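Only one structure is covered here, and it is reproduced in the block below.
Of the protein chains in this complex, one is absent; all others appear in place.
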Amino acid sequence: MTWLETLKTETPEEGFELAIKLSRMAVKYTQPDPKIRDELRQKYERDADSLTAASHVVAIHFQTIAQANGFWK
Amino acid sequence: MTWLETLKTETPEEGFELAIKLSRMAVKYTQPDPKIRDELRQKYERDADSLTAASHVVAIHFQTIAQANGFWK
Amino acid sequence: MTWLETLKTETPEEGFELAIKLSRMAVKYTQPDPKIRDELRQKYERDADSLTAASHVVAIHFQTIAQANGFWK
Amino acid sequence: MTWLETLKTETPEEGFELAIKLSRMAVKYTQPDPKIRDELRQKYERDADSLTAASHVVAIHFQTIAQANGFWK
Amino acid sequence: MTWLETLKTETPEEGFELAIKLSRMAVKYTQPDPKIRDELRQKYERDADSLTAASHVVAIHFQTIAQANGFWK
Partner (left out) sequence: MTWLETLKTETPEEGFELAIKLSRMAVKYTQPDPKIRDELRQKYERDADSLTAASHVVAIHFQTIAQANGFWK
């Protein structure tokens, strides 16, 4: 099943949401068990540093996606 | 509700503030509960390393936004 | 034995999987023993921050690969 | 009050100092209280890893500023 | 003695190996004593997070080297 057909999005906001998806997919490839990911999520969504680290990964993917979309100019 | 219509800003300073917004929005997507985010904020805004980590994410978004604006040249 | 002939991929998704491969290969070069890597994996795939850190490395390689493929435009 | 009018600087060294300013401004936006920032500074300026993390953020901003200035060529 | 004459490599794989070399050379400049580096290596090559951090540095150098080689297109 294909989950990533294109880096093109209609708007910057959709690009941002795609960036979030990409950052989560990398985790999914490493930890495929949804139950374990759920347990981990309980903890990490209440840890400021974990949230910042997640936001960091999103920022890098968003940069890639913004470039792919010519910055939606 | 749309929160990100464009990466274009009038000035570098507005671009910097947009970078801050983007870094916070990624946290918001992961932890949507404003009460929990407020609690986390109490702690992390008094931790030098947490603040540096947040500044790091802003730096990446600012790079993307600067590129999108042709560095405001 | 060659393991990286090209950065070109057919699709963004294959590019993403190549990014995962690159991030793992760097670990393999530093820790060539598969038994030790397996032991480490047990722990790190159940640690949210470790998973985010791994996702971070994938994001950088994906950026490189996306550039190499003209963002699959 | 405007604090960032342009990314242009006369020299690479001024660009470097602007990068330092940008990295500090992101902290200031998150922790606006100068007294708390001073207390945090006491600790973090004597911690090697904190200093490296700060240097890291400067490196990213410096990359952006160098690009904005055509690398001062 | 020269250790880095060019960023050009014949293949992506050689580029990846050069990226590993660059990431190690920066460590060597900071800690020139091979005996201490060996001791540190004992520990860090058995720590998943240390390995991921090392892989992270390789990813950045690989991006630079890939750009220098026109992505080996």
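Labels A, B, C, D and E are assigned to the chains in the order they are written; within every chain, residues are numbered from 1.
Keep in mind that, in the parts below, a contact is a pair of C-beta atoms (placed from the backbone, for glycine too) under 8 Å apart; a residue touches a chain by one contact, two chains touch by 3 or more.
All values reported here derive from a predicted model rather than from experimental measurement.
**Q** Which of the visible chains would the unseen chain be in contact with across the whole complex?
**A** Answer for the hidden chain's contacts among shown chains: D, E.
**Q** Return the single residue from D:L7, D:M25, D:L40 or D:V58 that touches the missing chain.
**A** Spelled out, the listed residue whose C-beta touches the missing chain is D:V58.
**Q** State which residues belonging to chain E touch the missing partner chain.
**A** So the residues of chain E touching the missing chain come out as 2-8, 22-27, 29-31, 36, 40-41, 43-44, 47, 49-50, 53-54, 56-57, 60-61, 63-64, 67-68.
**Q** What does the interface between chain D and the hidden chain look like in terms of residue numbers?
**A** The list for chain D reads 11-13, 16-17, 19-20, 45-49, 51-56, 58-60, 62-63, 66-67, 71-73.
Here is the rule we use: only the chains that are shown with their structure count from here on.
**Q** More than half overlap in residue numbers between the two sides of the chain A-chain C interface, or less? Answer same or different.
**A** Answer different: the two copies use largely distinct residue numbers here.
**Q** So the centre of each chain is just the mean of its C-alpha atoms; given that, what is the distance between chain B and chain D in Å?
**A** Computed from C-alpha means, the inter-chain centre distance equals 15 Å.
**Q** Can the chain contact pattern be summarised as a line, a ring, a star, a complete graph, or none of these (other)?
**A** Topology of touching chains reads as a line.
**Q** Which of the chains touch, listed as pairs?
**A** Pairwise, the chains that meet the contact rule are A-B, A-C, B-D, C-E.
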